[in-house]
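Notes for the one structure printed next.
Only one protein chain is missing from this complex, and each of the others stays in its spot.
Now for chain A:
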Amino acid sequence: MQKFTQLNGLVAPLDRANVDTDLIIPKQFLKSIKRTGFGPNLFDELRYLDEGFPGQDATNRPLNKDFVLNQPRYKNSEVLLSRANFGCGSSREHAPWALVDYGFRAIIAPSFADIFFNNAPKNGLLLIQLDEATVERLFKEVEATEGYKLLVDLPAQTVTTPSGEVLSFEMDPFRKHCLIEGLDDIGLTLKDAADIKAYEEARAKVTPWIFA
C-alpha cells in the first residue's frame, strides 16, 4: 500500500451529494479480476457521452465537456472535493481502486458512507471530513481560483489553503498509523494469532455448531 504523509495537490470540485459507488465505477467494470486499470472508467457515465465497456480503449471515446474532470484546469488533480454521504451504495472496493488509479490521493467531504470509509484508507486513499460550511467555502475558492491546491499534512492532521488558512481534521489513530506506514492490516492482525486461537477454543465450548 502506498504510504501517505504530505501532499500538495490540485483540487477538483465534484458538486454533488450522495455520490454513490455505481456512479464512481459502473458495474460493467466490476467484471475484472484485477485490482488495477479502473482509472479510465472512473465516473464513466459522467465523463463520457457514450456507454463504456470493459476492456475497451477509452482514449477515443466522446468526452462530456461539461464534466468537471474533463476541464483542462482540473487535469492531474489529486484531491477531490465533494458533498455529503460520499461513497454510498455498494461495498465494491473497485470504487477506491478507481479513484486511486485515476490519481486521487485524498477526498474531502462533509461525510462519507460507512463501507467506503472503511475501504478507502486500505488503499492509501485519505478521507478528510470537514464541516458543511467549510466545504462550501472550499467549493467557492476552488471554483474561483485556477490551479487551486491544498496542502494535506496527515501527521499534523491539517489541510492548508493557498491563503495560508489551516484547517484541522479528525482521524482514527489506527488508520492514521497504517496510512503513514503503508501497513497491511492482515499482517498486523496475524500478530494476534494466539488470541484468535484462544477465542476459538473457548467459544467452541459455548457454540460448538459454529466450529463443526
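We take it that a residue touches a chain if its C-beta (ideal position, glycine included) is under 8 Å from a C-beta of that chain, and two chains touch if they have at least 3 such contacts; residues count from 1.
Simple rule for what comes next: contacts and distances are computed from a predicted model.
Per its UniProt entry, the chain excluded from the display bears the name "3-isopropylmalate dehydratase large subunit", taken from "Sulfate/molybdate ABC transporter ATP-binding protein", "3-isopropylmalate dehydratase large subunit", "Probable oxidoreductase" or "DNA topoisomerase IV". Contact with the undisplayed chain is limited, among A:Ala17, A:Leu63, A:Val166 or A:Ile180, to A:Ala17.
Seen from chain A, the chain kept out of the figure touches residues 16-18, 20, 22-23, 26-28, 30-35, 45, 51, 54-55, 83-85, 88-93, 96, 111, 113-115, 118-119, 122-123, 172-174, 177, 185-186, 188-190, 192-193, 195-196, 199-200, 203, 206-212.
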